[in-house]
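Dropping the structure in here first, questions after.
Only one protein chain is missing from this complex, and each of the others stays in its spot.
By written order: A and B. Residues from 1 in each chain.
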Amino acid sequence: MQTAVTILIDGLTYASWLFIVALGLTLVFGVLKILNIAHGSFYALGAYAAASFVSWAAALKWAPAFSIVAMMLAALAVAVVVAPLTERALLRFFYGRDEVLLVLVTYALFLIMEDLFKLVWGTNPYYVSEPYALFGNVSFGRQTWVGYDFALVALAVVVGLAVWWVLNRTKAGKVTLAVIHSAEVASSMGVDVSRVYIAAFSVGIFLAALGGAFTAPMISVQPGVSVGVIIVSFAVVIIGGLGSIQGAAVGALIVGLARSFAVHVAPVAELFSIYVVMAVVLMFRPEGLFQRTQARRI
Amino acid sequence: MGTPSSLPVAAATAAPTRDRAGGAGWRHVAAAVGAFVLLTGLGAVAPKWLTFLMTMAAGNGLVSLGIVCLMRGGVVPFGQGMVFAIGGYAAALFYNRLGFTDAIGLALAGGVAAVLIAAPFAPLLSRYRGIFFAMLTLALSMVTYGLLMKLDTFGGSDGFNLGRPTLLGMKLPDDKVGFILFLVTAGFAVVMAALARIYFDSTRGLVTLAARENELRVEYLGGSVRQAMAINFVLAAFCGGLGGALVVMALGHIEPNFSFWTTSGEFVFVAILAGWHSVVAVFVASTVLEVVRSFSSSYFPNTWQLALGIFLLLVIRFLPKGIGSLWHRERK
Partner (left out) sequence: MTKRTSAGAAAQRTALALAALLAAGTASAQETFKVGIVSFLSGQAAESFGIPAVNGAKVLVDAFNKGAAPAPYNKTGFGGMKIEAVYVDENGGATKQVQELRNLYDREKVDAVVGYVGSGDCLAVAPAAEEMKKFLLIYDCGTPRIFEDGKYEYVFRTAAHATMDNVALVRYLKAKNIKAETFNLINQDYAWGQDSKKDFTWSMEKLYPGAKSGEDQLPKFGAGQYGTEISALMAKPADVTHSSLWGGDLQAFVLQAAPRGLFQRTQVVFSAADHVLPGLGEKMPNGVILGARGAYGLMSPKSALNDWWWDLYSKAYSVYPVQAPYRMAQALLGLKLAAEKAMAANGGKKPTHEQLAAALKDLEWDSPAGRIRMALGNGHQAVQDTAIGRTRYDAAKKMVVLDDIVRFPADCVNPPPTMKSEDWIKAGFPGAKGCP
């Protein structure tokens, strides 16, 4: 009984982390049709930015509770400054070309950002520890969890609902949905598609940076942080379906619970279980579980 | 779907192609021989590090050649690392476990092994296009990576070494090993390049090109796009396995990283840098990438990733049709 509850809780907390981290990736693909390999790099940028912002907040003598605000501001700063810059100065030159070409462009971006991080922040590790202790501990039976992990679950729910609500219940969101369905038709209806692209890309980057910022308290921020995230976000997004919010949520839950189960029951299988699930989904339902974009079949 | 020879578009292309192939075939063979002689001369005078670099470029170029074969049909595989790794592991295992050491034999074994393992996936993969084709191939290569990491009999994450190959029964002398392996690799590259050119100009090659433009039309005219894609996939697998085996022999070491997505990405980059018009461009592009990688490592030890990334961006931005477009004239 204890084990079952533990597996569920672990699956849920890991799934929440996955969801926050992967949501931006699926959004960017849905709107701009770009599979952003540099997604992990924006995640790392969020983590580094959070490290800087939280240390500034500490220097300004903010209360520890406000370190959460500092982290949000860090993610926001990344989105507001870096995202439009990347989109205007780089990505827009490649729109309309092969989707796979754009994958290579984002791969080049990933390489560039790795070294830029070293140049700006150096190779020493950064710690963002104040927020981690803010929420105390939660115990159940013999297990103790850090309250912060549950706060992440709450954050995931809030973020997911917010994105869903904006897309489905606001005018800007509906315009975005129109662009997702067909950029050409939307453009001919008078929608400024390039503005929608900038906005959607910025939101996608904000979410990636948010993931990084909120993960920073539980890791040491140093070179190489982006690498582990890319494949796992990619898997979640494929399973759930590119461009689908519900898909990202369900994909995250599936991966989270599968991994949790593997770790508790059969740790040996953990390494490539994620790849196998991804491959199986792709073979039988390549659009993912919640189709948004149709996989062209002949 | 009917056979190509019984329908209009195929008939229209078949006759001239056969004539063209006859004349062009000899031209290609002559070009291949000439290229090989040139490369032999280059390899004889080049310093050892350059010969090694060209060997790697030729081996990697073979994998990219396979990608170009698929790109002509409009799909880009992002998982050629899988066949590259299979070819390499097959060659290394044949060497270590079966004691089979002939360089040419190992290369062919690598190609065949890759075909045998990749072929079952061909019918499945030939149904998909665009980003899904890329992602499915990527997923397959990562599953291969995961398996190779896990299996201790294949060396696990450290991989394993193989010794010096022999050539047609002869042991290779110490000071000539690099040169001879270069010749073997370059030889295969030249032969495959000529065969690829002949294939691209053949009926099926042209059907592939037509499918890139408009698949529906090709199907209406009786060609089978799925069949073309499946065959292209198998051919690409052979090229990839061949390349993997040759690279492994030059390196003396194999590891699961051969199947990692970044390795596959580099092969795709070379194919894009080359464009799909010219076969020679593929090997030129492969050499360019090796040179850039090598020199950015020396001159920018702390920022070589930055240098490489900028180079990639510049190429993708300013050479949209690849290097091949610099000298290829579209035949009307």
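One rule holds in what follows: a residue touches a chain if its C-beta (ideal position, glycine included) is under 8 Å from a C-beta of that chain, and two chains touch if they have at least 3 such contacts.
Owing to the predicted nature of the structure, the values given are computational and were not obtained by experimental measurement.
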Which of the visible chains would the unseen chain be in contact with across the whole complex?
-> A, B
Where A:Leu101, A:Leu177, A:Val191 or A:Ile219 are the choices, the one touching the absent chain is A:Ile219
Which listed residue, B:Lys48, B:Lys171 or B:Arg317, touches the chain dropped from view?
-> B:Lys48
Tell me where the left-out chain touches chain A, residue by residue.
-> 2-3, 6, 9-11, 13-14, 17, 114-115, 118, 123-125, 127, 129, 132-133, 137, 142-146, 149, 215, 217-220, 222-225, 227-228, 259-260, 263-264, 267-268, 270-271
Per the touch rule stated above, chain B touches the missing chain via residues 47-49, 52-53, 56, 149-150, 152, 156-161, 164, 174, 177, 247, 251-253, 255, 257-258, 260, 263, 290, 293-294, 297-298, 301-302, 304-305
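Methods note: only the chains that are shown with their structure count from here on.
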Distance between the CA centroids of chain A and chain B (whole Å) is 34
Chain B-facing residues of chain A, complex = 33, 35, 90, 93-94, 97-101, 103-105, 107-112, 114-116, 118-119, 231, 238, 242, 271-272, 275-276, 278-279, 282-283, 286-287, 295-298
Would you pull the chain B residues touching chain A in the complex into a rising list?
-> 76, 78, 124, 126-132, 134-136, 139-140, 142-143, 145-147, 149-150, 215, 219, 225-226, 261-262, 265, 268-269, 272, 302-306, 308-310, 312-313, 316-317, 320
